[in-house]
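With one protein chain held back, the other chains of the complex are shown just where they sit.
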Amino acid sequence: MNRLAMTLPGLELKNPIMPASGCFGFGKEYGNLYDLSQLGAIMIKATTEETRYGNPTPRVAETSSGMLNAIGLQNPGLQGVLNNELPWLEKFDVPIIANVAGSETADYVEVAKQISKAPNVHALELNISCPNVKCGGILFGTDPEIAKELTAAVKAVSSVPVYVKLSPNVTDIKAMALAVEAGGADGITMINTLVGMRLDERTGKPVIANKTGGLSGPAIKPVAIRMVYEVSQVVTIPIIGMGGVTCVQDVVDFMSAGASAVAVGTANFVDPFVCPTIIEQLPARLDELGIDHISELVGRSHRI
Amino acid sequence: MNRLAMTLPGLELKNPIMPASGCFGFGKEYGNLYDLSQLGAIMIKATTEETRYGNPTPRVAETSSGMLNAIGLQNPGLQGVLNNELPWLEKFDVPIIANVAGSETADYVEVAKQISKAPNVHALELNISCPNVKCGGILFGTDPEIAKELTAAVKAVSSVPVYVKLSPNVTDIKAMALAVEAGGADGITMINTLVGMRLDERTGKPVIANKTGGLSGPAIKPVAIRMVYEVSQVVTIPIIGMGGVTCVQDVVDFMSAGASAVAVGTANFVDPFVCPTIIEQLPARLDELGIDHISELVGRSHRI
Amino acid sequence: MIIQDLMIVASQQEIAKNIFEMKLTGKLVGEITSPGQFVHIRVSDSFEPLLRRPISIAEISPEKNEMTIIYRAEGRGTSLLSEKREGDVVNVLGPLGNGFPVEETSAGQTAVLIGGGIGVPPLYELSKQLTANGVNCIHILGFESDQVVFYEEEFAALGETYIATVDGSNGTQGFVTNVMSEISDDFETFYSCGPMPMLDAVQKAYVHKKGFLSFEQRMGCGIGACFACVCHTNENATDQAYVKVCSDGPVFPAGVVQI
Partner (left out) sequence: MIIQDLMIVASQQEIAKNIFEMKLTGKLVGEITSPGQFVHIRVSDSFEPLLRRPISIAEISPEKNEMTIIYRAEGRGTSLLSEKREGDVVNVLGPLGNGFPVEETSAGQTAVLIGGGIGVPPLYELSKQLTANGVNCIHILGFESDQVVFYEEEFAALGETYIATVDGSNGTQGFVTNVMSEISDDFETFYSCGPMPMLDAVQKAYVHKKGFLSFEQRMGCGIGACFACVCHTNENATDQAYVKVCSDGPVFPAGVVQI
């Protein structure tokens, strides 16, 4: 028995640890550092229909126990990803979750339809929550009805299960979760970044060229845990949790809150080996907690 | 000329620095440590009509660069505050901002009416945003229409200007700000805490008895700065900014974002002398920035 | 008076497994008024970890402006504290709270001091002051195992001392209550500090005696302003009556606080 294995829609995970979208590119750079087959899965950088350059620089700024980013969905476009990025990843024994983005429903549908056919793409992650794209994107992530319709439209064309990534910048995260579940989502990934800003100490102007950026890192973990805790009690589809994970205890916390798997974002920049390190340390932590299989952790915060 | 003086509705501030509500009790404890007349103002702990014990303990938990609290509006009740707390503060030359809370409109109105008559209460701060009270409270803070009506009802009875304290746990902070402005608010104070949770590392259960708590401290500063930046561009009433202030640069940042004064919350627990220290250091920082009067900072992030 | 003092580490020593004894010098020591008071320590210059850590004062040497604290390096705050070296500066707020009333036991009388784990430290200064006053002190100290027993000899030098360990690796096997049931109850007062279940058991066992218990709660400010550390009292049935552990306590007469 593999005590770390988890099964989620479309995903047979050796372990529940995967790098989060946008924090791991398309895997190449980290693939030079370690064997990517160790990972439970890989969430690749958002893919849009056309090539995107993204926002002007500076695109990142540091904050207390966190960072802001406004990359702006830079990516080589659907064809670039299909032709140059995904094939390279085929040599690893690891399922890919393709992060799909766009400005309107038609874009999402087109990308979803085609990318879901790639042999190593086992699931889609609908990025309806990126705070750094101006047109459209933000609406999808904050209006339950629109999110539901988009989910349904993508589900209709996707060859693989569809996870929807929720934005924390909403009044009622449960309503958003229930809406995408009703739209047919097979799972939820959460949370994306909180919208934040840092000002230059001297000039008082925003440090990031895009002005606002997405806050990630340990600073947001309490918000993420709370949201996973709330959402996991109202939906029946599984959750991949994220937001500030840096160590094995954070993984235990997210799974206790109700996540069935956990993604690691910003921490990859601090320690490029963070994912394999966590995976290596998980069994010992389960022993300390007296737990046989990692699935026993899921939702224990609210189980009686 | 006092280069730190700021004038806001109801408030002649020697300097724009004041302790935030709930982080300074009713002033007595800090009054034993330093002369409270140094402060620009004092925001006292939330007052409700009746005496409240608040939530069970544990009520606080630490997080990365932040903390969670779920005090639950413990306070001696309106009569207790009027009879025992406010009179003690009269010996200091400092305007008091009374934080008013309740479960329904009638409670708010009653407290506002009476407490606004106290001689040293120069303004009210309507706490429509406390995330730790179950009944009612949370609704006021997230629905623009209800917030507007509450503001209008309190304005109708208050003898002093009314500031409304906004919750960051909303999809559209600008809509909330515009609503309370339309309801007649004289100013806005922001932000209250983000809703978060911490789990016990071993048991996986919430550390805080109330389960969720309000996240405060440096971790939330980027969210607060972003919201002040956004709101100050759509309202004409002044903003008292807060969220993670620990040092003189944070004050510069909040005023640059668009705040006319700044409140210090959690940092009082870390350094009880933080407010007088910041006040003392402000003139030198203005010199370094080449700024004559502190009001020149206000909104420079978005001024051309 | 409460002051914020930049104290100097005079020494730091691991005296049992993960248990550190730290001696600090500074003018704060001159403000301490009773054993059982505590200090609130900033473990880092940065805001991470954010909150101060409450630690009891274990011994004072006013003539040297020196105090001792004894703490378990457990979470990230106390671990950082344990990395401080002789000569380092530590930001300490204190003295805080109201300690044990030494005057409640008179010369010639007997007092029983019952401590559990990291509740033991404040009893040391208490015992020193009581014995200096001519009080006969009996110490009952409970620990997990012999590995984490500390100050056994120091207490023994002041009076009769019994150790209880959960695994029996030192002294009586079991809890302080196992020792308590074996000693004579020919004493006037008891003083206790330790985990809640222990305080509860002690209070129940000695319900007819005059006693004082020191409580722990999660803290924010440590000075009475934030209402983080409240406990219900047994005063009335409305559930409205409370005390703050940081400023009203941490020591309360037995029976006052709802356990």
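A, B and C label the chains in the order they appear, each numbered from 1.
Basically, a contact is a pair of C-beta atoms (placed from the backbone, for glycine too) under 8 Å apart; a residue touches a chain by one contact, two chains touch by 3 or more.
Since this is a predicted model, take the numbers as computed values, not measurements.
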Which residue of C:21, C:48 or C:216 touches the chain not shown here:
C:48
Which one touches the absent chain: B:64, B:169 or B:256?
B:64
Please give every residue of chain B in contact with the chain that is not shown.
64-65
Contact set of chain A toward the excluded chain (per top definition)
22-25, 28-30, 32-33, 45, 51, 53-54, 57-67, 69, 71, 74, 217-218, 246, 266-273
Under the stated touch rule, tell me which residues of chain C contact the chain that is not displayed.
46-48, 76
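The rule we apply is simple: only the chains that are shown with their structure count from here on.
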Computed over C-alpha atoms, the centroid farthest from that of chain A is that of chain C
Of all chains shown, smallest offset between own Cα centre and global Cα centre goes to B
How many angstrom lie between the centres of chain A and chain C, each centre taken as the mean Cα position?
47
Quick check: how many Å separate the C-alpha centres of chain A and chain B?
34
Taking the mean of the CA coordinates per chain, how far is chain B from chain C in Å?
36
Chain A residues touching 2+ other chains are 64-65
Where chain C touches two or more other chains at once, the residues are 47-48
